[in-house]
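Would you mind keeping the following structure in view while I ask a few things?
Note that this complex is displayed minus one protein chain, with the remaining chains in position.
Letters A and B name the chains as they come in the text, with residue numbers starting at 1 for each one.
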Amino acid sequence: MPELDLTARLQAVLFVATEPLSTERLAEATGASAKDTLAALAQLEVQLASTGLRLGELDGKYRLITAPEAADTIRRFLREEANSDLSRPALETLAIVAYRGPLTKSAIEAVRGVASDTMLRNLLSRGLITEVGKSSEPGRPVLYSISQTFLQHFGLTSLRDLPPIPEVATEA
Amino acid sequence: MPELDLTARLQAVLFVATEPLSTERLAEATGASAKDTLAALAQLEVQLASTGLRLGELDGKYRLITAPEAADTIRRFLREEANSDLSRPALETLAIVAYRGPLTKSAIEAVRGVASDTMLRNLLSRGLITEVGKSSEPGRPVLYSISQTFLQHFGLTSLRDLPPIPEVATEA
Partner (left out) sequence: MTHTVAVGEFEGPLGILLDLVERGRLEVTAISVAEITENYLGRIKQLGPSSPEALSEFLQLGARLLYIKSLALLPQPASEEQTEELRQLNLELEEYSRLQAAARELARRGSLRSWHRTATDTLPPQELPLPKIELSQLAEAFTRALKRLEPERSVGVIQHHVSLETVSHRIREHLGRGSFDLQSLLDNCHDRLEAIVTFLALLELIREGAAQVTQANQFAPINVEPAGA
């Protein structure tokens, strides 16, 4: 049986993995060096470009996902409705965490000007945001960041795909 | 955003499917004719040839599988994953399935308060839980139960032999 190259073996491992994998974990699984693994991941990303799959990445962890352009087809297959389930305040909170995160609950509330406990609990339970550690502020409050689920929800492959924050001047 | 060709959209559908799919089902999801679907599947098979994935076919039903040449890498990876320590959330999910199973994903999430599909896939992959049928609820969701392997490992003949749960202390 012909040998598979590292890129192909990485793809196979990512296919069976149940969660996003770090470069270290991928290197360990394939017996390759971290440097070769990174190079092969970059190659995989290029190879996948015209296919139905993409290489999703967040915080140095990788996962195979479907191409965002295939969303309509997959919705039809899964008989799912388009994303209309996020309220305006939920989108607002997600935008704050995406563009200004990681940040604490009180930092989120400072921007929104409204208590956000229920909202954060709701977004956490849906996996759209995650706790990523504690702030060094007094009381060591929890820091929130967006998750891989968030990226997938909006058809983003990595944070690089997040559109730049619009510059809207308030006319006062 | 550029349109994806039929081959790519078929690949995306096969990727999210949980069971092998017939040509009819694939044609329905992509909105293509049966003839075009078959041609695109043949093209997908060619495209995948040098990658880590293959198009598996049995009795006219298709699914994505890992390349046979990657079998050793995959086996080692799955064994290492199964051998890694159970995280606290994973242990909790396992406990809920043990004491309350068979139950559905949404019933587990109702207890845990967080999205649990990654956790369930992790436990399934480790062979600690299994799918034991479908609930009669709308949508017929999958029911999960503790695996035979798990019971045998602990020398249990049935779930009734699980240690009793201490009374939950009620705080005034």
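Methods note: a residue touches a chain if its C-beta (ideal position, glycine included) is under 8 Å from a C-beta of that chain, and two chains touch if they have at least 3 such contacts.
This structure is a prediction, so every number in the text was calculated from the model and none was measured.
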Candidate in contact with the missing chain, chosen from B:23, B:43, B:125 or B:145: B:125
Contact with the hidden chain (one of B:31, B:68, B:113 or B:133): B:113
For chain A, the residues touching the chain missing from this view: 15-16, 18, 54, 56, 63-69, 71-72, 74-75, 82-84, 86-89, 91-92, 94-96, 98-100, 109, 111-115, 117-119, 151-157, 163, 165-172
In chain B, positions touching the absent partner: 1, 12, 15-19, 66, 74-75, 78-79, 82-83, 85-86, 88, 91-92, 94-96, 98-99, 111-113, 117, 121, 124-128, 147-150, 153-154, 162-166, 168, 170-171
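What we mean here is this: only the chains that are shown with their structure count from here on.
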Whole-Å separation of chain centres (CA-atom averages), chain A against chain B: 21
Touch list for chain A against partner chain B, complex: 1-5, 7-13, 15-19, 28-30, 47, 50-53, 64, 66-70, 73-74, 76-78, 124-127, 149
